[in-house]
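Okay, structure first, notes after.
Every protein chain but one is kept in place in this view of the complex.
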Amino acid sequence: MATRTTNNLRSKNKQPTLAAASFLKATLAVIWKDLSAELRSREIFSAMLVFSLLVILIFNFALELDIKTRQSATAGVLWVTFAFAGTLGLSRSMAIEKDRGCLDGLLLTPVDRSAIYFGKVISNLVFMLIVEAIVLPIYSFLYNIDLFKPGLLLVILLGSLGYIVVGTLLATMAVQARTRDVLLPILLFPVAIPVLIAAVKASNGYLTDDSLINIMPWMNLLIVYDLVFIAIAYMVFDFLVEE
Amino acid sequence: MFILDTPPDTSAYMVAGYVIFFILMILYLISLFIRTRNLNQELTILESMKVQSPSEIERPVAINPPQSAGRDLKRKTAKAKVGRSNRVKKKVIKKK
Partner (left out) sequence: MQTKSITFKILDIISVLLLATAVYLALVYAPEELQMGQVQRVFYFHVATAWTALLGFVAAGVAGIVYLVTKDSKWDIVEVSAVEISLVFFFITIVLGSIWARPIWNTWWTWDPRLTTAAVTELIYIAYFMLREGIEDPDRRARFGAVYTVVGSFSAPITFFAIRLFRTIHPVVIGAGDPSALGTFDMTSKMLVAFMFALFTFSVIFVDLFWNRIRMGNLASKVEQLKLSIM
């Protein structure tokens, strides 16, 4: 993750390099905790994967696409699937954090709160990317569409990042509310619409081998969105976890 | 569109528009009114409860940690006046 200097007044370390090192260490610790826990139980991952496959199946019957329409609908179907699976993963990930008291434990350490946030973002992103990596070949196989274009993979990376950045922030809030499971999609979808629009348009562009001129604005939008919300999340996350 | 044509008769929509506007505004005002009235009723009930049993406040409250019970709480709620700045430091530890 970014080894930038934290100007956070809460940080006990006065020296910038020391603060950055502890930030990075904390972030990596969170990532390591999540990934190793998940490796053992695989609960989030299996839920996301099975759910994705079911959604694709449902789309197959719901849309009743002929071969040609299927091509043009692929981007949309894929992103709806990813969005729903992503929401599931985020919900579970934050719920585990809260229910097992991991969050409280982490908060006791004298580390920049945002390190926890970035750690969660990366681990959630890894889960989502792994699920996508499995869904893509399966979709490709089921519908006989070549999905292995580097442009498409880049879009999926950027889009997933944007989605998870905002999703983790909102999931942190949702999990602390009474109506936690219902609340995350309600909070997330309206706010994540720019990501979904840009991702679908860009994916479509790459799938139909559209010219780069048409695709670039969408890629730019994705990048801008990612940067803006990473910055916002960095500034506001502390307020979400203070007691 | 030619200037000499008479404009289309869309007055039904205009009427619908204004009627709906007023309905929505009135609904909102009614909602504000009802909510305020309910709040005032609750306030009177709560204040009478407070007067009736001041010992209730002395008992440690479930959602606040023990050290905030009793006089501290009374002082805090007395301080929390309407409109004034409000720095209630509660440590609410929710256990699921």
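Order of writing sets the chain letters: A and B. Residues in each chain are counted from 1.
Rule of thumb we're sticking to: contacts are C-beta pairs under 8 Å (C-beta built on N, C-alpha and C of every residue); 3 or more make two chains touch, one makes a residue touch a chain.
Source: prediction; values computed, not measured.
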- Message: Going by the contact rule already stated, which one of A:L28, A:A95 or A:V228 would touch the omitted chain in the full complex?
- Response: A:V228
- Message: Touching residues of subunit A against the unshown chain: what are they?
- Response: 166, 169-170, 173-174, 176-180, 183, 186-187, 189-194, 197-198, 201, 214, 217-218, 221, 224-225, 228-229, 232, 236, 239-240, 242
- Query: Which subunit B residues touch the hidden chain?
  - Reply: 1, 3, 7-11, 13-14, 16-18, 20-21, 24-25, 28, 32, 35-36, 39-40, 42-43, 46-47, 49-50, 56-57, 61, 63-64, 73-74, 76-77, 80, 82-88, 90, 92, 94
